[in-house]
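Structure, as structure tokens:
For this depiction, one protein chain was excluded, whereas all remaining protein chains were kept in their positions.
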Amino acid sequence: MFKKTLNTEDTLKNSGLTDEEQQLFSNARPQAYEPYPIKAVEDFANWARANSLWILAFGTGCGAIELRPLMTARFDANRFGVAGRPTPRQSSVFVIGGYASVKTLKRIIRSYEQMQGPKFVIALGICPVNGGMYFDSYNTVNQFDQYLPVDLYITGCMPRPEVLVAGIMELQKKIKAGECNGANLYVENFDWYKSNQKKVIKNWDMPDYNW
Amino acid sequence: MVATTDTIDIFLQPLGIYILALGVGFLIPLVYRVNRNSAILVFFTALLIMIVIAGLNLLAIINGASVMDIETAGIKPPFSINLRFGLFEGACVLAVNTVALLGAWHYLPRLKQHAAALLLYLILVMGINGMVMTRDLFNLFIFIEITSIATYALIGMERTAKGLAAGFKYIMATSIASAFYLLGTIFIYYQTGTLNIDDIIANQQLIIGPIGFIATLFILTGLLIELKPYPANGWGLDVYETAPGGIASLISVGVSAGVFFALYKVLPIMDLYLTSIAFIGGFTFLISNFIGLKQENTKRLLGYSSIGQMGLLTLVIALLVQLDASAHIPLIIGGLFINHLFAKAGLFWLAAIVDRKNIKDWSSIAKHPSLLILLCILLTALVGLPPFPGFWAKWELVMLLASEQLFGWITLILIGSLLEAVYLFRWFSYARNVESSESVEKPAEVSVSFLQQIPIFITGLLLFAIAYVMSRFMNVDNQLIYFPLMAGFAIWLIDRLNVRVKSLIMLLAVSIGGYFLTKDLEGINKLFSYLLIGGGILVSFATLYRHDDRKGFYPLLSVLLLSLATLLRAQTSLEFFFAWELMALSSYLLVMLGRNKQNCDPGIRLGNDQKNDQKYNQINAIKPALIYLLFSLASAYFILVGFAVSYSATGNYFLFSLGDSGTSTTLAFSLLAIGFIIKIGGFGLHIWLPEVYAEADDDFTAILSSVVSKAGIFGLIIIAAHLGVRADIGLNPAYVLGWIGILTATFGALMAVFQEDIKRLVAYSSMGQLGYIVTGVALMSHLGWVSAMYMTVNHFLFKGILFLSVAGVILRTNERFMYKMGGLIKNMPVTFTFTMIAIIAMSGVPPLSGYGGKWMFFNALMDKGWYWIAALAFFSSAVAFLYMFRLLQTVFLGQRKLEHRKLREAPVILLIPQGILIAIIFVISAYPKILIDVISTAIDPWISNTLVWKGTAMQAHYGYWDAPLIMAIIAGAWIAPLILLLLFAKTMKVQKVEQFNIVYAAERPRRPEETHFAYNFYAHYDRAIGFVVRPRATAFWNAVIEWTHSFAASLRIFYNGNGQTYALFIIMYFVGLFLVNGGLAL
Amino acid sequence: MIVEGLGGWLSKVGNFSLTLLIVTTYGLLMGAFIERIIAKVQGRIGIPYRQPFINILKNFFKRTAISHGVMFYLGPVFRIAGGIGTLAFVPVIYGDEMFSNFSMAGDLFLVIYFMFFGQLGMALGAGESGHPYSAIGIARGLSQMTAYEIPFALAVISIVIQYDTLSITQIVAAQQGGWQNWTVVTNWVATLAAMLAFLGMMGYSPFDIFLAPQEIPIGPPTEFHSAYLGLMQLNRALFGATKLVLFMNLFFGGATGWVELMIKTFLIYMVAIVIGVAFPRFRVDQGIRFFFKIPTLIGIMSIIYVQMVLTS
Partner (left out) sequence: MKDMLQRLQRDFNISDITERQLRLTTFHVKKQSAETLLRELRDREGYTHLNFMTCIDYIEDDIFTLVYMLHNYDKKNTLGIHVNISRDDEAMISIHTLWAQAWTYQRELREMYGIRFPGSPRVDEDFCLEGWDQIPPMRREFDTKKFSEERFGHRAGRQSEQPRKHMKVELYPNRGGDEK
């Protein structure tokens, strides 16, 4: 699936930036992390991660409206350790709320890269899968997983919060099983992802990896 | 042979002066025709011989010869005219003749063009000599006329329309005055039948009734008019303005001296008018100095100063005669007179050779060090700063007046002196003002030959010499008080050496000198000697970081530091005051050496117009320096009066007897406290402080704040010790002092919060922190004083570090506005660390040294029951966090500017003193007992020790404090989580990122300037409570200045330049005097 | 001798570690409990009790992190050192040598001043991250702190006058012997002023603008994550609980056992919570002005009250 289309030098070029700006951004490549050497520790860690899912409060599309009821009395995702977090540095789950326009995609990438691993992506709705009703739009991406690794899809247009809750529980299961390693996948196929991203984002004026 | 000696002896009698003047005078036109140069030679020889005659005779009198009465025409008085040559006459004649000689030298280029000019000059000098020496009323009239005519003729030599008009007004006015005088003489003669002054004095009971009244009034008016009293003096000012410098100086000092002496002679028959004379003198002194404020014409300004000084002399002589204190005449009148004579003459000559009409154009001498130094010396002398004669005279005068309880006059004299200092030093400020390159009208450089400066230089030397002689009479430790000046002079001699060499020599000299000066001190003085001298040298070491030449900096710095040492050593209030004034003067000059990037109007408007400053980037130390001097002088005058009050009660100058002031204690304490609080920058009187700290050189600001400000604290503790504890004054002044202190702390902190300029921020912070110390001193308890001293030491430590690190930051970034910096921690980690530690020490957060001070302070406040002050102290120390964080955040943290990415760490020379101070902070923090024991020992003689130690813990009535244990616990609490974090960091991949790698709401930062939150950092705080810190004090003082200037302007309405009006004023002046003295009742 | 002394200190450190553990755990549990109560009010179930622990664990189990520099790294360390130190200087259980911690090192004044330690260090750490929101949050937080410091200082002065001591242990001792001896009864004016200051101190609504979760993403800690955040969360529980213990000691008679401590601190905490859920947020200048008005007035009255009524 992943074809290397960019060079794999150790440093990024940050070529979208001017010379002056290049010294203001880090140009280090992201690195993959190994599981803890002790299996029990890794399992325990995964259990903790699964039970403390902090969702980045970034409504990226129409599906963002489905995230709000999660915290209400009816759905109460707090029960599962889900909480909203306004800064990507502290979040562990990124819910792509439906369609992702090119302009938003740029911000999604930036925010995703600023999250600290392990981090998980839930793609909500049909649009991230194949464009959905926006399949022929001039500014909506059709296959979201070309640009960021997705750990879980919740399809539908629009999936109701119940489905979202079910999806979150599904994600927890996957995390506990140690199957969610999207962050590493992204790092390992970094060049492929980058070339895809740059193919659609034409004014790339941010660093190649947003630390 | 014997006959020759006799002849010489006879010739060298005072009468020789006249013979010489007349003889040579009429010889000169002859010689002039033959050879011009010989005429000049003859002229100078004559003047020189006059000096020799006066000098030899004066020496004889000082050595015990009797007063010489010279009879003329071989008949005894009263039937013939006689002259007297006593001590006063001799001194006066010698001084006048010296000035005349120097003036002739100065004025030679013009004088030598006419034989008549040489002749007139000699006649004029002779006339003055005559006025001084004659004892005959009518003869006196003749000499006055001779002088007037000669003066008029000399003025007329300048053939300008204005000059001629002025000359005409002069002759008109003096004629009217002479007419008055002559009428008076006639009436006196009518009543007493004699013209001899001694006879008249002996028979003054004959001068009675309306005729006697009118007679004396006429004589008085005639003489007073010649002294140019306000408002009948417009003609005199015109003369000063238009007459050439050589002549103006002679009129100002010579003629006035003669007339003044004449007045002195006839004073014994003026008993009736003494009060009037005093008022006239005082009024003239005050008003002239007021008007001087508005003056920009150099010579007219000097004229006002002259008239003012003569007014002061008139006032003082009348008071002295009234008080029957003629024993003080030599020191007070002599001192004031000589001071005025030489300084004013020198200034007139300087004004003449520089030849800049408007004082604003004097910046053309800014590059002439010799002229600047001369100007500075003469102005300093004229204002009465040490070591010049005026200083001693002023001291004596104030002490005398205080002991007679004449505080009204003291106030008048000091206000007048302050006003005079304002316009004189404003002039100096203009002269010091280096023009910027953009300035449109750049005044041409003056070219002055060395020869031209010699007369002025000689007057300067004479002033020093006379001052030294005077100080011999003042019962002070000469070697002690002159030591700083000597050292400064010595350093000045090597000022041309390499900056490194001379600075090291200076440091060495000050160390040795300071050591010997302070080695046998004890108690509080010893403690302060560590701070002021040791600390001063340590902080001064940092001045080495600059590579530029810094002419004048090191001599002045050595004077400053050593005057601090003499301040500590002072045994008497006079020595203390001398050292205090010397300190003020040297620090003023040092401030003035500060940055001068652009010229600005050094008018004395106050205030930090930050918006404007930013806009024009005006950085200029001249205006703040002037304000600094004024506040220093005001502070010194308060201290002077305070000492005087104490002296009036105790009768001696010793500091240790301050406590015996009895009922005057409260007044003395209050006055002295106000004086010191001005120096510390207390609430309401602080406005000078931020500007001075901001504009002085960065390294000198460190010295100012960490060292020099402690002198004020020292003074406060000294007076609190002597006056507060021993005399057990009531609680009230101390309580007020406590409030002033805490308000200073609160408002200093609040003001600091809203500053954009880093130096202003630190300056306000310094002021605020000193506020706690003032309150600590005001507590008058052992714990209070220990806390005050502890905080003093701490203030020295953290302010030294802060100002030096700020100096480093400014050096590297070349910026002062904090929002233009940011992120410097990456470039200057050491400076950041030092600053951070200093700030923690300042804030009072445990475990560093600030906590101890705050803890003791709070406990002492609670002990005393000053709860409201304690609450405010809490609040202000919380507010302090705001500006402390702002300093660190906006300068060192946040976003670094692109142009700052390549900056280097501050120079090592700046870091070394900071490092030493940091080490001391840590030692004191971990084990404060070593410091507190020293402090406690110093304080114990004054207040009984109340400290309780339990192991390492200190116990107070309320609380307890175990510094080493706290240090250990906090270290443990800090290290444990650090280890935890390091352990977990091992399990992560930690990436070091750059400054723009921040969460920015999914966008990216564009420019560091936009991303750095720094400008108007506490806008919300300003919105909430900013209204309490609107610069009210500044507005108030500006209003005072504005009002004073308008008042001064309104006083000038009498001077319309019209001769008729002036004549009318003179007549009306007489009528006024007549009415005021009860003429109608007769 | 030395060994004996060392042993004494070691046991003290051990005792303190135990206190630290209990207080931190209690603080975390109480946080969860409060969350659950709020959830119940809103008709939800709310987080499980273990949730705060899991959150902290998760943060420590993060595998990547970034660092903006040394000060950024040290910020959380300063923060939690402030929490631990503050607890160390507060005696937790009255009459129990084991849980009086290191209160012999300093008095109430030390505790109040040491509270700033963590804030200052944290502020510097956040500052180095270079994020403008951090600086804004800190500027707001510090300003608000100066404001609530006034009524708090007045209240503290009032009770110091009342009990004639700065020692927390003695202040607690003076309140023993029944609820009628508690400061809240004997000096209710000071308690009122202090509890108003307490609202600001706890950072709940209406005084939570410096955290402002939406506008300036959670304020100062915007850039902190993984283990840094873990430390800060630990501190939040620990420091919050310590503040509660301090208030309990000063105004509510202290505690002679852990159960009493938990009940009292919980009730004190509920004051902030109830007011927090009931009132909307103040803007920062409004908050500052609020503290300068009525709470300050009450504080002033408390001193007058002590002087006029209690000590006359």
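The letters A, B and C name the chains in turn, as written, and every chain counts its residues from 1.
We take it that contacts are C-beta pairs under 8 Å (C-beta built on N, C-alpha and C of every residue); 3 or more make two chains touch, one makes a residue touch a chain.
What you see is a predicted model; the values in this text were computed from it and never measured.
Put simply, the hidden chain is in touch with A once you look at the whole complex.
Touching the chain that is not shown, out of A:Asn46, A:Asn142 or A:Gln197: A:Asn142 (per the contact rule at the top). Summarising the interface, subunit A meets the missing chain with residues 102-103, 106, 129-131, 135-143, 146, 199-204.
Rule of thumb we're sticking to: only the chains that are shown with their structure count from here on.
Looking at B-C and A-C, the interface holding more C-beta pairs in contact is that of B-C. Subunit B and subunit C, compared by their mean Cα positions, are separated by 54 Å. Computed from the mean C-alpha positions, the centre of subunit A lies at a distance of 37 Å from the centre of subunit C. Residue positions of subunit A touching 2 or more other chains, listed in rising order: 31, 33, 87, 89, 211. Multi-chain contact residues of subunit C (touching two or more other chains): 62-66, 217, 222-223, 226.
On subunit B, the positions that touch subunit C within their shared complex are 823, 825-826, 829, 832, 836, 840, 843-846, 851, 854-855, 858-859, 862, 867-868, 870-871, 874-875, 878-879, 881-882, 884-886, 888-889, 892-895, 953, 956-962, 965-966, 969-970, 972-974, 976-978, 980-981, 984-985, 987-993, 995-1001, 1011-1014, 1017-1018, 1020-1021, 1023-1025.
Across the complex, subunit B is touched by residues 13, 60, 62-71, 73-74, 76-78, 80-81, 84-85, 88-89, 102, 104-110, 113-114, 116-117, 119-120, 123-124, 127-132, 135-136, 138-140, 142-143, 145-147, 149-150, 153-154, 157, 160-161, 164-167, 217, 222-223, 226-228, 230-231, 283-286, 288-289, 292, 299, 303, 307 of subunit C. Interface residues of subunit C, counted against subunit A in their complex, comprise 35, 39, 42-48, 50-51, 54-55, 57-59, 61-66, 213-214, 217-218, 221-226, 229.
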